[in-house]
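Apart from one protein chain that is not included, each protein chain of the complex appears where it belongs.
Presenting subunit A:
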């Protein structure tokens, strides 16, 4: 479901399931973009847009957005892929799996990873790049969040939760605040510059694992979903050299049972959260840079491109042999 965080009413009381889903708010776009003349996305896929999917079949696939053709498949042996991230220069794809993190060269010819970080003890559940692509963060079931220096391929910082596996993490656009959530239902705000941390527990009623957190690119909103189907949205103040302050903005019952992922559109107008639809899970989603489409990964072995305006499937990316659990999309307009 897709909601618009344009108006807030504070957390209590929560909205009911089936909250009104406003269509995307059209924004004026500059027509002089680089891709205007690229035919069919074919040329664009090489450098301007990268769409990657991965899942239980131990492969990572890169797709042409327009023609839905898979033009590259990477091997991800020994484990499923838990999370995918594309570097800001769109030349690398990072995959989080069981006991390792792997980085693949998008422009290379091989199917094997360029770098394999191993020695981690449990599942790595989340991964991401900072804005300039010099370092990378990850979090896993070993209760550790790590900062990786991609220049030296070494761990630079480690943050430990208190015996609670990390489920998700996201980086604030200010490049110094990492927001980490765990299965105890705690959201940690880790200041990378001074190593100070703050904790936030959205649901005080008990231990409700947080499934995903997201920050909008403008740094104004923070969203989180838990496995009770609740979606929380806070407004963020400060952050621009100051300490971040969270204020409850919106709380809704996004789903009756479970919510898996939430993400903001690049224009910060929409937030999407995903859950199980019937017998098929929708595991992951990514907005396109123009905020007009969303790409989903689901258990029916397909990734789909949805038009937010018509709510119809525009493309199906068919090629995985098993459920698709991760999707990542990046184009030049997506900075964070």
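Operating definition for what follows: contacts are C-beta pairs under 8 Å (C-beta built on N, C-alpha and C of every residue); 3 or more make two chains touch, one makes a residue touch a chain; residues count from 1.
Methods note: contacts and distances are computed from a predicted model.
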Original post:
Quick one: the chain not pictured, UniProt calls it what, "Vacuolar protein sorting-associated protein 35C", "Association with the SNF1 complex (ASC) domain-containing protein", "Methyltransferase-like protein 5" or "Target of rapamycin complex 2 subunit MAPKAP1"?
Top reply: "Target of rapamycin complex 2 subunit MAPKAP1"
**OP:** State which residues belonging to subunit A touch the missing partner chain.
**Re:** 27-30, 32-36, 38-42, 44, 48-49, 57-59, 61, 64-70, 73-75, 77, 110-120, 131, 134-135, 147, 149, 152-158, 173-176, 192-193, 217-219, 240-241, 266, 268, 288-290, 292-293, 305, 314-316, 318-319, 321, 331-336
